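The complex appears here minus one protein chain, its other protein chains still in place.
The letters A, B and C name the chains in turn, as written, and every chain counts its residues from 1.
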Amino acid sequence: RMACSRFEYVKSFEQDDSILPNVWIVIRVDGKKFHKFSKTHDFEKPNDENALNVMNAAATAVMQEFRDIVLAYGQSDEYSFVFRKETTAFKRRSAKLLTYVTSLFSSSYVMQWPRWKSVPLAYAPCFDGRVVLYPSDENLRDYLSWRQADVHVNNLYNTAFWKLVLGKGLSNQQAEERLRGTFSADKNELLFQEFGINYNTLPAMYRKGTILLRKRVVDRKGRQAIVPLHEDLISSQFWKNHTEILGKYV
Amino acid sequence: RMACSRFEYVKSFEQDDSILPNVWIVIRVDGKKFHKFSKTHDFEKPNDENALNVMNAAATAVMQEFRDIVLAYGQSDEYSFVFRKETTAFKRRSAKLLTYVTSLFSSSYVMQWPRWKSVPLAYAPCFDGRVVLYPSDENLRDYLSWRQADVHVNNLYNTAFWKLVLGKGLSNQQAEERLRGTFSADKNELLFQEFGINYNTLPAMYRKGTILLRKRVVDRKGRQAIVPLHEDLISSQFWKNHTEILGKYV
Amino acid sequence: RMACSRFEYVKSFEQDDSILPNVWIVIRVDGKKFHKFSKTHDFEKPNDENALNVMNAAATAVMQEFRDIVLAYGQSDEYSFVFRKETTAFKRRSAKLLTYVTSLFSSSYVMQWPRWKSVPLAYAPCFDGRVVLYPSDENLRDYLSWRQADVHVNNLYNTAFWKLVLGKGLSNQQAEERLRGTFSADKNELLFQEFGINYNTLPAMYRKGTILLRKRVVDRKGRQAIVPLHEDLISSQFWKNHTEILGKYV
Partner (left out) sequence: RMACSRFEYVKSFEQDDSILPNVWIVIRVDGKKFHKFSKTHDFEKPNDENALNVMNAAATAVMQEFRDIVLAYGQSDEYSFVFRKETTAFKRRSAKLLTYVTSLFSSSYVMQWPRWKSVPLAYAPCFDGRVVLYPSDENLRDYLSWRQADVHVNNLYNTAFWKLVLGKGLSNQQAEERLRGTFSADKNELLFQEFGINYNTLPAMYRKGTILLRKRVVDRKGRQAIVPLHEDLISSQFWKNHTEILGKYV
C-alpha cells in the first residue's frame, strides 16, 4: 500500500538529527508575543494565577505523555522539559522530541484554557521550542538555576512596578524611572515601606516558578503522579530531597 | 532587568542551526497516532470531510501568520508548508521555523475543531514536524508530487476497502485479502463494476488533497487571500497556471 | 577478528554528517600561518612561482585521486575543490570528504616540495579545510568569482607594494601609506608610471590564479588529464568554453 513512485527519492533529503548519547536533553517552549497575548486576554498583573495554571496543566499533559521527562520547570510564559540522559525515546531524534513536546504543549494549552480562564481565547497561541544539551549534572542544575534566578529578578521587579502603577497611580514610565538602577534589596525595601508587603510571603509559585516531578502516590496501586512544587532548586537541599532526578530512572 | 547570574553561561550550550541559504524549506507536520485519534472521534470512512476541513483551517492559520510560506499541501493527517528559498524569517533558524509552524498548527487545530466537528475533542491532538531542504525547483516539485501520489494510492485503496466493508459487509481481514496484489486499474474496475462508482468523480479533495495558495482577491483593496485548490500538481500545467510559486516572491 | 568488547558501545557516539543531496560541495584548504611559512622558506615577493607550483602539484594529486572533483581553483596559499552535485563518494559524509582532501593535499605538498624548491622544508606545513555547500550553479560561479576577485585585489596591491619596497627602497610602512586609499586604477597607473609595468602583461597565474580541469588528452587512449588554466572565470565566456563543468559528469 506504500506509494512507490519515481518521486520517492526526495525522502533521501531528510537528514539524520540524532542527539549525542549520555547528555541531558532540555526542551524549552516559550510563548510567542505573549506580551500582546496577555494584554488581549486581560491577564492580572503582575501575575495571573489562572494563566499560570493553564501553563502548568499543559506541561503536566506533556509529562504524562512522555515518560522519559524526569522534571519540568515553568515560569511566566515558558516551560522547560528535562529528558533523562539515557532516553531512547524516538531514537533521540532531535526534531521528533522537539516537535512532539511543542505540539502537545500547544494543543493542551488550548484544551486547558477554558478550565481556568473565563474569557474565551481570541486567537490561537503559539510557542517556539528549542533543544539544549547539557553534558553534566552540574550543567543541568545551573540551567534550571538560571531559569529560577530569572523568575526571581523579573517577578520582584514586576511586583514593585505594578504596585507603583496600580497602587500609587504612577504611569508606566514613572514606575520605570522609579525602579531604574535599584537593587533587589531596594525593591524589597520599597515594597515593605510603601506597601507593607513582605516579598518573601507572596505566593511561592510567583516567586519560584513551578517544578513538576513524578512521585509515587500513596494509593492502593502505588502509582506515579506528577506533582507541582514551588521550591528553591538553586540550593543543593532540593537535589538531596529529590535524589531520583539525577539518579538512574526509577 | 535581565537576570545576570553566574548561571548564565549555560546559554552558550545552545547551538546555531541556521539553514543553508537558497534552498526550499519544507516543513511537514504529521498527526501522532491519528489512526487511534480518528477512531476515538468516530471519523467517517474512508474520508471525513470535516476532519479534513479542520486540517485545512489550521493550515490556513499558519499560512496567514507566516508570510513567507508560498504554498501548503495537505492530505490525510499531514500538512507540508513550503517557505520560499529566499526567506530570512527568524534568521532561517531551523528550530524556530519548525516549532512555530508545528505549534501554531497544533493550537489552531484545537481552536478550529468545534467549528467543523460536533463531537468534542476527547484529548489533545499531537503532531510531529520535520524540516526538509530542497535545492532545486525540480526537487521541490518532486516532493509535492510524492505526497500527492501518496494520497492517490492510499485513497483509492481506502475507498475500495471501506466499500467492501461498509457496502458488502466484508470483515476488515476479508477486504484486505480481496485487495491484496491488485493494481490501480483493478481497484478502479472493482469500484465501477461492484459499486457503480467512477473513482474520478469522487470529491477532488479526497483524491488530490488540498493545495493552499496566496491569490489576489478581487476586492477594493486587492488584498491577498489564501485559496484552497484540489488540483493535480504532478502535471506541469499546474506550475504554468501558478507561475508565482517558483518565481520570485510577489 | 573484530574486537567485540563491552566498550564497543562508544561507537554509537559517532554522528551522521551526510551532506544534503543535489548541492555543489566545495572544499577549501587554506595554509595555516603561511605568512610565517613563506618568510621561513624565503618565498620570492610578491609571487613565488615555485611555491605556487607546489600548491598546483598537490592539488593535481588530490584531483587525480578523487574522480568526482570537476574543478579545482587555487591562489596564494589556498585551494578550492568542487565536487559535482551528484557525487556519492564516501556516501557524501562530510568529514570523510573533508579530511581525505585536506590530508592528501597536505602530504602531497610535502612530497612535491623538493621537486620545485631547493631549500628543504623547515617544518611540516599545515592546512585547515572547510566544506561549503552551494545549491545553484549561479552560487557556485559566484563562489569561484569571489576567490578570483580576491586574488586580483590582493595581487595588484602586493605587486605595487613590493615594487615600492624592493624597487624604490621604501620601508614596509612607507609603502603601505603610499597605497592607502588607492583604487585599482591608481595602482595600475603607479605601476605603469613609476616602474613601466603594464599589470595586465604580468604572468596570468599571478593575476588569475590556477584553474584545474579534466580534459581529454589527444593520445591513443583518449584518456583524461588534469589541465591547469589561468583564465578569467568571472566572465561567462569561461563557462561557455568549458560546458562540461556545470553539465552532467562526462
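Operating definition for what follows: a residue touches a chain if its C-beta (ideal position, glycine included) is under 8 Å from a C-beta of that chain, and two chains touch if they have at least 3 such contacts.
None of these values were measured; they are calculated from a predicted model.
J.: Which displayed chains make contact with the chain that has been left out?
T.: For the complete complex, the undisplayed chain touches A, B, C.
J.: Using the document's definition of touch, tell me which of C:Asp48, C:Asp150, C:Glu231 or C:Glu244 contacts the absent chain.
T.: C:Asp150
J.: Can you say which of C:Lys45, C:Lys96 or C:Arg178 touches the chain missing from this structure?
T.: Final answer for the missing-chain contact: C:Lys96.
J.: Using the document's definition of touch, tell me which of C:Asn22, C:Asn56 or C:Ser108 contacts the absent chain.
T.: Going through C:Asn22, C:Asn56 or C:Ser108 one by one, C:Ser108 is the residue touching the chain not shown.
J.: On subunit B, where is the contact patch with the chain that was removed from view?
T.: Within subunit B, the residues touching the omitted chain are 12-13, 15-16, 18, 20-22.
J.: Mind pulling the subunit C residues that touch the left-out chain?
T.: 1-3, 5, 7-11, 13-15, 29, 32, 61, 65, 95-96, 98-100, 102-111, 121, 123-134, 139, 142-143, 145-146, 149-150, 152-154, 157
J.: Identify the residues of subunit A touching the omitted chain, counting contacts across the whole complex.
T.: Where subunit A meets the chain not shown: residues 20-23, 133-136, 139.
In this section, only the chains that are shown with their structure count from here on.
J.: Among all chains, which one's averaged Cα position is nearest the averaged Cα position of every protein chain shown?
T.: The most central chain here turns out to be B.
J.: Distance-wise, how many Å sit between the C-alpha centres of subunit B and subunit C, to the nearest whole number?
T.: Centre-to-centre distance between subunit B and subunit C: 46 Å.
J.: Take the average of all CA coordinates in subunit A, do the same for subunit C, and state the distance between these two points in whole angstrom.
T.: 51
J.: If you average the CA atoms of subunit A and of subunit B, how far apart do the two points sit, in angstrom?
T.: From the centre of subunit A to the centre of subunit B is 30 Å.
J.: Would you mind listing the residues of subunit B that make contact with two or more other chains?
T.: 133-134, 139 - these are the residues of subunit B that touch more than one other chain.
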